[in-house]
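Report on the following structure.
Complex shown without one protein chain; remaining protein chains in place.
After this line comes chain A, so read on.
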Amino acid sequence: MGDWWTYHPEDFLMFSERVYTRLFMLHNQALWPAQLLALALGGLVLFALLHPRPGSSRLVAALLAMAWVFVAWSFLWQRYVPINWGIRYLVPLFVLQALLLIIVGATRRDGLGLPTRWSVSRGLGLVLFTYALVGHPFVAPLVGRGLTGAEIIGLTPDPLAFATLGVAVMASPAGRTWTLAAIPALWCLISGVTLAILDAAGAWLPPLAVVLALLARWWPEARR
């Protein structure tokens, strides 16, 4: 079909903003009090990133991998696919991301290198992770969706993608960790486009996370 270019972006949208935002409310209601556990585990990962010790990188990679599988099943498959059939093609990518985290971060003997010295890439990586953990949940109440619509790390895709980008850009060696950034970056772009078409507040946040990740990765000192 040679006429795709003549469609408007909103012609591809299958659902309304209200339906989309209520997905998060229903998700939170169904999972409560798993949010507390997810935030606690996120805090554990942040502590490991701030004070890396032997075994920290495996812990970080394993917890993130579990989160990618859980979000693929509980949010994408159970909630999002019923209103957006195209998402079913992204579910395998989420599982692949989990496998990559396991392969790159948790099974290799040297695993991921978590930096201990401050640098631009480490700083931006930590900013991304910290925002995903404690900042992003407050976007929903700030834009009038209430705390019940909060997007929590480990339970919903956007903060999980931000957090994984953060880890990927601060870890070393760069030649291996870029593979961990590709799928989160792709998700951020898809999410940003979706929110923009929905005319939802905060549509610029996911693409901004990708820009920060690229900045961190391409910063001169990041040639590790």
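The working rule: a contact is a pair of C-beta atoms (placed from the backbone, for glycine too) under 8 Å apart; a residue touches a chain by one contact, two chains touch by 3 or more; residues count from 1.
Basically, contacts and distances are computed from a predicted model.
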Item checked: Protein name as given in UniProt for the chain not displayed, "Diketogulonate reductase-like aldo/keto reductase", "Extracellular solute-binding protein", "Aspartyl/glutamyl-tRNA(Asn/Gln) amidotransferase subunit C" or "Diguanylate cyclase (GGDEF) domain-containing protein" -> "Diketogulonate reductase-like aldo/keto reductase"
Check: Among A:N84, A:T156 or A:T194, which residue is in contact with the omitted chain in the full complex?
Finding: A:N84
Item checked: Those residues of chain A which, in the complete complex, touch the missing chain -> 3, 6-8, 10-11, 13-16, 18-19, 22-23, 26, 79, 82-85
